[in-house]
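With one protein chain withheld, the remaining protein chains of the complex are depicted in position.
Presenting chain A:
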Amino acid sequence: MNELVEAIPFLGKRYPKATKWLIIILAAVAPLIAAYFGRSWMRILDFALLYMMLALGLNLVVGFAGLLDLGYIAFYAVGAYTWAFLASPHFGIHMPFWIVLPLGAAFAALAGIMLGFPVLRLRGDYLAIVTLGFGEIVRIFMNNLNHPINITNGPQGINALDSLNLFGWNLSQSIKIGDFQIHYLYLYYYFFLLCVIGSIIFIKRLQISRVGRAWAAMRDDELAAKAIGINTRNMKLLAFALGATFGGVAGGLFGSFQGFVSPESFSLMESIAVLTMVVFGGMGNIAGAVVGALALTALPEILRNIALPVQQAVFGTVILDPEVLRMLLLSLAMILMMLLRPAGLVPAHARYSRPELLKGGA
């Protein structure tokens, strides 16, 4: 929180308390503001929160432990498909969320450990490729496991997933209090917000704990970390498992929110998108992950709303469609960030980060 406050230029340094409250109030009323611009913006806000959870989880692996994971979206997929299997008409099983969500998280963690074991000995860049391969393998299986036994329903995906039902309170139904109606997107927003805040608190505690410090030591110099008695094998596995857990929970929430899962949502591009969020915001930094996720979910949408009419007006036709714009933005963000500001938008606090990153690369 304080990092976030300090990151805001001018205001943050001068009136830290006021800025803090401003952020809290903004988070609380954000959906009301979004609603003013239309329903789709509320949906985008909800997705931004999901991406925040993903970015927080990936930041754990990449930023804290220094393990570049390019297949992170696979864990998101595991969580989402767990929800789809255990809470949809696909197999006719309808379990409550307090069973499915932890199960999804557990499966994802298991997948994380399964991925972790073989890649333990690999160095940074090999690790990246192998994790990428893992993500692709998971996607290929999702795409093809509809034959000979239909498990994932192939590229069509699984429909009509159960929505989130908190002990009899269905989040996908709007609440009516007298004449006043609360749309379900608000409910999801506040629920996701709670999840994100919970994650932030958990990760914050983790970062300053023994484990977090061990990760930082391992990231900065693995040999030295080993020498001072850190069990780097267990620490790496823990990083993979915990990072995957966040992916799994976010995946389950995604499934319930979207009501539909298909392999298309878990492409390599999504892994890259989450990684860009972490890099853009600042690796190894909680506030960075949050800012990165928010910025890179909102920016493409804003661009979509600005760029399309502008193109219509200037060229009379749409040259760059929104998906292309998003890819362009993400890839440019990644390259330019690394070249110009490698520590990210919100550089990690010196206490937790590599000194050479702060100096600005090269």
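FYI, a residue touches a chain if its C-beta (ideal position, glycine included) is under 8 Å from a C-beta of that chain, and two chains touch if they have at least 3 such contacts; residues count from 1.
Definition applied: contacts and distances are computed from a predicted model.
*Asks:* Can you work out the missing subunit's protein name as recorded in UniProt? Choose among "Branched-chain amino acid ABC transporter permease", "Cysteine desulfurase", "FUSC family protein" or "Putative FtsX-related transmembrane transport protein".
*Replies:* "Branched-chain amino acid ABC transporter permease"
*Asks:* Which residue from A:L70, A:A244 or A:V261 sits in contact with the chain not drawn here?
*Replies:* Going through A:L70, A:A244 or A:V261 one by one, A:L70 is the residue touching the chain not shown.
*Asks:* Which parts of chain A face the unshown chain closely enough to count as touching?
*Replies:* Touch with the absent chain occurs at residues 62, 66, 68, 70, 118-119, 121-126, 128-130, 132-134, 136-137, 140, 143-144, 147-148, 222-223, 269, 272, 275-276, 279, 283, 319-320, 324, 327-328, 330-335, 338-339, 342, 354, 356-357, 361-362.
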